[in-house]
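Working notes, beginning with the structure itself.
Every protein chain but one is kept in place in this view of the complex.
Right, chain A next:
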Amino acid sequence: MTDAREAIAQAHRKEWARVVASLARRFGDLDIAEEAAAEAFATAVERWPAGGVPPNPGAWLTTTANHKALDRLRREAKREGKHKEAQMLYDDVPAPPGTIDDDRLRLIFTCCHPALGMEARVALTLRMLGGLTVAEIARAFLAQESAIGRRITRAKAKIAAARIPYRVPTAEDLPVRVDGVLTVLFLVFNEGYLATGPGTDPLRPRLTDESIRLTRLLHALMPSDGEVAGLLALMLLIEARRTARVSADGELIPLDQQDRQVWNTTLIAEGHKLVRARLASGEAPGRYQILAAINAVHTSARDERDTDWSQVVALYDQLVLRDSSPIVALNRAVAIAELDGPDVALATVRRLEGSLAGYRAFHATRAELLRRLGRKEESRDAYGEAIRLPGNDAETAHLTRRREQLK
């Protein structure tokens, strides 16, 4: 019984995306693919405990799902008195040599299509590729189940009506489209790693695990893409610190105060290996590769005091050239504080006020720098500003304690 349950859970992790993707190709309809895949897994839940786990669970699920889809088409054909035609387009041309022809890759690009809204892309990707239920996605994003359901339904309808194709983009469009996919995956990861709102667990492993799993898949399918490798390394190096990031009583612990003994050395080793491979490639790094390299520097220091800050600042200088966002500038200022002192960093941070005044991390950073400069009163006020702005509970707990310490 438990064996069957474990087998189903494992098959769900390993096979869900594959089953949905192959059905989407065969039937040209994401709705049918999703529903038939869900029915196949429900059938497995019914049958495997008593009848035993089939020798090839993936093949069993695909076959069962195919039957379910055909059943639905026959029912609909009877009702409508005509055959429902396949709506989705895909290339019949075999993939050029050296590229991997995988339906899951087509599915990723379709779900993350730029013609869909960002929220729709996120929900669709988690449902179609991650296999999360609508309820699970709603819980993760603190949204109403009905709203998430509508979002997914609407996106599927647009894909069919506007003919968003089911294929891997051409080489010419690929870099931009891959970047769009990575944005979705990183957004899911970030939401799991640091919730943006209160009233939820600060860490949501379901989202971080899922985004890492999908990025791993993308990396396996596109091993030579530097930014895919970069994002995977970045996620692994952040994930490695997860258990050290929140205290037993639910308070966020910043990097410099974390117990580095509990960092996950396996994930760190894997992340470092990816970063080294990218450095060895000699190609100019993109944004994710630079962020991964910054995290590699942090995770290389056994003690916070051993951090190579000049290296971190040099990497941020590279990043600023590619990404002129004020948030990057804020993070660079944090590194500058370690290298050139908090007064220099504070001057930089002040210049960002115009664009970041409504951003919690801006005030938290300012508060921290003022505290280090011994300007208690101003620091307390800045912590107060940070606490007033929206953020998750673990962060609020941390900021509140910091402010109390200044009394």
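Here is the rule we go by: a contact is a pair of C-beta atoms (placed from the backbone, for glycine too) under 8 Å apart; a residue touches a chain by one contact, two chains touch by 3 or more; residues count from 1.
Definition applied: contacts and distances are computed from a predicted model.
*Asks:* Of the options "YCII-related domain-containing protein", "Trehalose transport system permease protein SugB", "Chemotaxis protein CheA" or "2-oxoglutarate ferredoxin oxidoreductase subunit beta", which is the UniProt protein name for the chain that has been left out of view?
*Replies:* "YCII-related domain-containing protein"
*Asks:* Just to verify: which one of A:165, A:180 or A:326 makes contact with the chain not shown?
*Replies:* A:165
*Asks:* Looking at A:45, A:77 or A:115, which residue reaches the missing chain?
*Replies:* A:115
*Asks:* Residues of chain A in contact with the chain that isn't shown?
*Replies:* Residues 89, 113, 115, 161-165, 169, 173 of chain A touch the chain that is not shown.
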